[in-house]
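Every protein chain but one is kept in place in this view of the complex.
Here is chain A:
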Amino acid sequence: MFEVLTAQGIHLSYGSSQAVKGAGIVLRRGEIAAVTGASGSGKSSLLYCLAGVLPVSQGEVRFEGRVLGDLDDGELSSLRRDRFGFVFQYGELLPELTVEENAALPLRLAGQRKAQAFAAARDVLGRLGLADLRDRRPSQVSGGQNQRIAVARALVHQPAVVFADEPTGSLDSVNAEAVLEEFLTLARSQQSAVVLVTHDADVAARADTRYTMVDGVLALQGRSAR
């Protein structure tokens, strides 16, 4: 399978404390990789290193052969806009935008015309069962629906990699299960790779590849047969 994202020996320090110590990862197209670990183990820091948001102090991260550390701010923004998707723990939808506008945001940021972007957003929202909510604001829908909208926003532009930081961390188990199922199904159908950071072993069990992180050290835990 085609490798979209690789990281080798990456380190990240916050002052004197090392958040990530020599982590390495290989992510293939359509692969779902989960990183588990206790709070403060450095898994979110690793996620943002892989996304090129936090610059690594040692090692390198490559996306489709390009070293992220060599890219300037504009190129990194472009990468995040066009090739990456993000799902945050609390959704981080823009409260002033409608559901549809939130979902269409990556396409609009990428310069796509309003009508096309909204059509794509409506399509994804429909696949996630949110078509009826498109004119509402995030404050007018439930927490689970908000997180689905965040998933729609992450996948609307069919990114190569989706970075998900505790995507179901703010939801109850029923909602979490449903959102995760829809998220991963949609990602797989689009052949988008996913880096999933979670402290929940059950969530991680849904991934193709599982890593654990303890005190900044990343270790491969296992791969599923999928």
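Basically, contacts are C-beta pairs under 8 Å (C-beta built on N, C-alpha and C of every residue); 3 or more make two chains touch, one makes a residue touch a chain; residues count from 1.
Keep in mind that, in the parts below, contacts and distances are computed from a predicted model.
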| item | value |
| --- | --- |
| Omitted chain, identified by the protein name its UniProt record gives, among "NADH-quinone oxidoreductase subunit I", "Inner-membrane translocator", "Ethanolamine ammonia-lyase large subunit" or "ABC transporter permease" | "ABC transporter permease" |
| Contact residue for the chain not shown (choose from A:Phe63, A:Phe86 or A:Phe183) | A:Phe86 |
| Listed residues A:Leu54, A:Ile149 or A:Leu171, member touching the removed chain | A:Leu54 |
| Option touching the unshown chain, where A:Leu5, A:Leu27 or A:Leu105 are the choices | A:Leu105 |
| Touching residue (missing chain; options A:Arg62, A:Arg137 or A:His199) | A:Arg137 |
| Among A:Leu94, A:Ala201 or A:Leu220, residue touching the chain not depicted | A:Leu94 |
| On chain A, residues whose C-beta touches the chain left out of the figure | 44, 48, 51, 53-54, 73-74, 77-82, 84, 86, 88-90, 92, 94-97, 101, 105-106, 108-110, 113-114, 137-140, 153, 165 |
